[in-house]
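Yeah, one chain of the complex is gone here, protein chain that is, but the others are all in their spots.
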Amino acid sequence: MSTEMYKPGSYPNLPPPPGTVGFYGWIRNNLFSSISNTLLTIVSVVLVYYLIDGIIGWFLFDAVFDADSKIECRKINDGACWAVITRRVGQFVYGFYPEAERWRIDISFLTMFIAFAPLLYPDLPKRKWLLWFSGIYPFFAFILINGGFFGLAKIEYSLFGGFMLTVILGVTGIVCSLPIGILLALGRQSKLTVVRTLSVCFIEFMRGVPLITLLFVASSMLNYFMPPGTNFSILVRVIIMFTFFSAAYIAEVIRGGIQAIPKGQYEAADALGMNYWQTTRFITLPQALKISIPGIMNTFIGLYKDTTLVVVIGLLDPLGIGRAALADTKWNGLSTETYLFVALFFFVSCFAMSRYSLWLENKLNTDHK
Amino acid sequence: MKTKILLAAATAGVMFAGSVLASTLDDVRARGKLNCIINTGLAGFAAPDDKGKWTGFDVDFCRAVAAATLGDADKVNYTTATGKTRFTKLAAGEGEILSRNTTWTFSRDVDLSQTFVGVSYYDGQGFMVPKALGVKSAKGLDGASVCIQTGTTTELNLAEFFAGNGMKYNPVPIETNAEAQELYKAGRCDVYTTDASGLYATMSSFDNPADHMVLPEIVSKEPLGPVVRHGDDQWADIVAWTLKAMMAGEELGITSANVKSLAGKDNKNKEINRLLGKDPLQGISKLGLSADWAVNIIGQVGNYEEVFEKNLGMSTPLKIARGMNQLYRDGGLFYIPPIK
Partner (left out) sequence: MSFLSYIWRNEKSREIIVQIFVLLCIGWFLSWLISNVDANFKALGKDISFEFLFIPAGYDINQYLIDYNNRDSHLRAGIVGLLNTGLVAVFGIILATVLGISLGIIRLSKNWLASKIAYWYIEFTRNVPILLHILLWHGIIINTLPHPRKALNLGDVTFLSNRGFYIPKPLTENGIELVYLFLVIAIIFSVLFFKYAKKKQDLTGIQYPVFWINFSVLILLPLIAFFISGMPISLEIPALKGFNFRGGMHMSPELAALTFALGIYTAAFIAEIVRAGILAVDKGQREAAESIGLKPSKVMKLVILPQARRVIIPPLTSQYLNLTKNSSLAIAIGYMDLVATLGGISLNQTGREMETMVIVMLIYLSVSLSISAFMNWYNNKVKLVGR
């Protein structure tokens, strides 16, 4: 619309029209680009406002962080009563593990990161050495947590509980299920009909029934399948079931990885005269596992969340501790606070893991491009 | 060569069979601890205190058995079970005794292959309502929502009671007493039904027990007692006579305070001498127990009266009267066989 005239070839570089760049431009493009978009923005703003207005006050500003009972809480303020958590934070973390021995859990937990670091970050310096530590870590952690060696007091499994139990169940389950899962995945791809059928049956069975029924089996029937007189702890039985369960899922993830390997790889291996085990060891698994890492990570997150089910058969994971706290007459009726706290714990840890998994996925992706 | 292998196999077989046939008592002794299955939490019967130590009527019975078999009442591992998981836990060998207010019924005794060794508490199913509801009798509960623990005899009784009176109800099944308490308090159900003792226990833990009442109707017989696995008579006898020794202690006036002095001297009442091991009791060695078994029980845990009063009696928040749970001579139902 400008009326100004320019000589040919002398048109100046004008700035972009106002409202298409910068802060206003961003707002316009991303929030108010059309009528429907504007409506959506308004609805969202209202939603966020009510959410913050309604929840933050209850959650934080009006909340009570220390009191002797729910009634005391209500006397102080009418927000959330976090006292039920703060008074039992030790139980939420360690279960009923004896207070004097809790340093053993702390050390195992911290060293777990050192043990996992070389597995999770492929370009760590001194990785070879750290891998050795990863190898001995399971024994190290078992001795430390379980006790009974080197003058460490033996701790009964029935005292295990809280977040510590979640981590123990999740990590042991996934570590034990990896080798089984790999074998099952190879079995499912095997040429041998018998092996293939058996693998398929096992995988489909484990994936077809709800985990809770497997846990019922662990708690009530597993002993029937053992020779008369054998009796092993409920914790071990639950870990066995978790292992089988996640092995089936991991097998499917790894099968996906195996199937993604180009056929030429096998043909090349055959051409080199490699036998089945050599091909598997040097060609199939290194590639398949690499592709499957994000999938395995997701299986782990799923398993980690599923550990909460043990509360149904009476183990005291954070949810069980929370329910025990709610059973205390002092804290009756604070279910929202308790469950939200446990939910937040799971959110933070699972979210962190899924971020890591995403990061790894991107990293692995660029390797291939 | 062949014979050698056969011999080895036979030896292995015998050893294996031996390990299978090891008695429950040997298992307990070898472990040095008694595994006892108790309630997940019911005030007065089994509940953890602030330090996580279990106390209560059922817990004390576990302690008594530990005192009889191991000589130390504190050597007990407690495993908790809900109404639903208790029998499977016992059958799976997670404990040697189920001491969790369990009702003695025909099918549980016979069909589930368990052995009920006696009655430690005579109870009956009742109903608890908030006074504000304005209900005075269980017959007025037509259409009510009823909280009920699953896997118990109470749900069968409840179905029979309501059907028998031509009333309808809406069952709200729950797993543990604590959950029931929460739902009842939140008003999810109008009524909570379980054994009357459990109702008093639950009520005692409320902020205002006076706002609630137990309706007068008792709709069932609930003889509660310890349970053991079927098939080990020696162990069943040990548990049965532990219970009887506690009751006999009350009958004979032996308390935790005077048991040591009574055991040390020759009493006029020869039954006291026999119970406390002064005079030999025929067959006690067959039971695998030492002569001072009853001294340990009563000395470390107490006689029946002491245990009852400590956990459930009028001085506790539960304030349960002895009622049927007295010796026959006081008008109750406990009639102890002679200690001979």
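When the chains are written out, they are named A and B in that same order, and each has its own residue count from 1.
One rule holds for everything that comes next: contacts are C-beta pairs under 8 Å (C-beta built on N, C-alpha and C of every residue); 3 or more make two chains touch, one makes a residue touch a chain.
These figures come from a predicted structure and were not determined experimentally.
Undergrad: Consider the whole complex, including the chain that is not shown, and state which of A:V217, A:I240 or A:L364 touches that chain.
TA: Of the candidates A:V217, A:I240 or A:L364, A:V217 is in touch with the missing chain.
Undergrad: Can you say which of B:T40, B:T88 or B:N325 touches the chain missing from this structure?
TA: Only one of B:T40, B:T88 or B:N325 touches the chain omitted from view, namely B:T88.
Undergrad: Pick out which of A:V48, A:L124, A:V175 or A:V236 touches the chain that's been left out of the picture.
TA: A:V48
Undergrad: From the list A:F61, A:F225 or A:W277, which touches the chain that is not on show?
TA: Missing-chain contact among the listed residues: A:F225.
Undergrad: Residues of chain B in contact with the chain that isn't shown?
TA: These residues touch the chain not displayed: 83-84, 87-88, 91, 108, 111-113, 133, 141-145, 150-151, 155-156, 158-160, 162-163, 169-175, 183, 186-188, 190, 229-231.
Undergrad: Could you please point out the chain A residues that touch the chain left off the display?
TA: Its contact residues with the unshown chain are 29-31, 33, 37, 40-41, 43-45, 47-48, 191-195, 198, 204-205, 207-213, 216-217, 220-221, 223-228, 301, 305-306, 308-309, 311-312, 319, 333, 335-336, 339-340, 342-343, 346-347, 350-351, 354.
Here is the rule we use: only the chains that are shown with their structure count from here on.
Undergrad: If you average the CA atoms of chain A and of chain B, how far apart do the two points sit, in angstrom?
TA: Each chain's C-alpha centroid was found; their separation is 42 Å.
Undergrad: Under the stated contact criterion, what part of chain A meets chain B in this complex?
TA: 71, 96, 156, 158, 219-224, 227-229, 231, 234, 313-314, 323-324, 326-327, 329, 332-333, 335
Undergrad: Could you list, by residue number, the parts of chain B that touch chain A in their complex?
TA: Touch residues, chain B against chain A: 16, 19-20, 22, 40-41, 52, 77-82, 85, 88-89, 91-94, 176-179, 181-182, 185-186, 205-207.
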